[in-house]
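Missing here: one protein chain of the complex. Every other protein chain is in place.
So, chain A:
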């Protein structure tokens, strides 16, 4: 029987570049309180957000992806010619086709790139990193640009005080490249379609609806085990983890998961991403954006062991251990 050639597999894959972009316009809790029945205190207590960024009317998922992607490629010390594939994790494109990735690749000057979007909502970035890591390790592509980008404000009813206070816009990106050592751990991922109704965009009105209590219960009980599993799959003790970067859904969810990690051996000085306070919930963009902000602020360093976990609509979830570029 004829067999087929396989690509030359790489020894490992790793994150070699990181970048992010946020729109200029800042919307504070006080701005929201001026136009709807809410208050700074209420928002801080329930979700922990103080400010969020909102994209301009003519600024879309593709525009934000290009700006974040440019920075990640520069950070990797590469040029667009070095990139062979683009994955954009997003759930907020204005229509289902064309996708974002092909346009992003062309705008960045990456010619004939393999390019596709990936929708796992707020888990999208971790799904995309897992996908890219395996493609790179298999030897199919040497360097892949992975972007999480969202314009959630297009899909949020600005008078709905349960969602308008939470969702925001932005993009974060990494370059996943081949390496002599493996520095992206195996992914712990999964889904539960039986709870698909609890976070959804309704056909009828095209706005995000969320059953807050149900999502909160799911996230505070089911996600810490995913993070623990990701560490186990990577062969890393929790005490070896320097940084915990969960999806920035709600500060109280982040604190609840972190508490579980501490009970399971995470260090007291574990650095925990709390970028939601100044950036809001940006779905698939939140993890790379948080890491980029923390690294720029000097809170984390190149070489740190980072435990990431994304979770959200689907319901879907994914986590892995990576080394900070």
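Rule of thumb we're sticking to: a residue touches a chain if its C-beta (ideal position, glycine included) is under 8 Å from a C-beta of that chain, and two chains touch if they have at least 3 such contacts; residues count from 1.
In this section, contacts and distances are computed from a predicted model.
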Would you kindly match the missing chain to its UniProt protein name, picking from "Anti-sigma factor antagonist", "Acyl carrier protein", "Membrane protein" or "Branched-chain amino acid ABC transporter permease"? "Acyl carrier protein"
Looking beyond the chains shown, say which of A:39, A:79, A:221 or A:296 touches the absent one. A:221
So which of A:26, A:233 or A:256 would be touching the chain we can't see? A:256
If the missing chain were put back, which residues of chain A would it touch? 45-46, 211-214, 216-217, 220-221, 252, 256
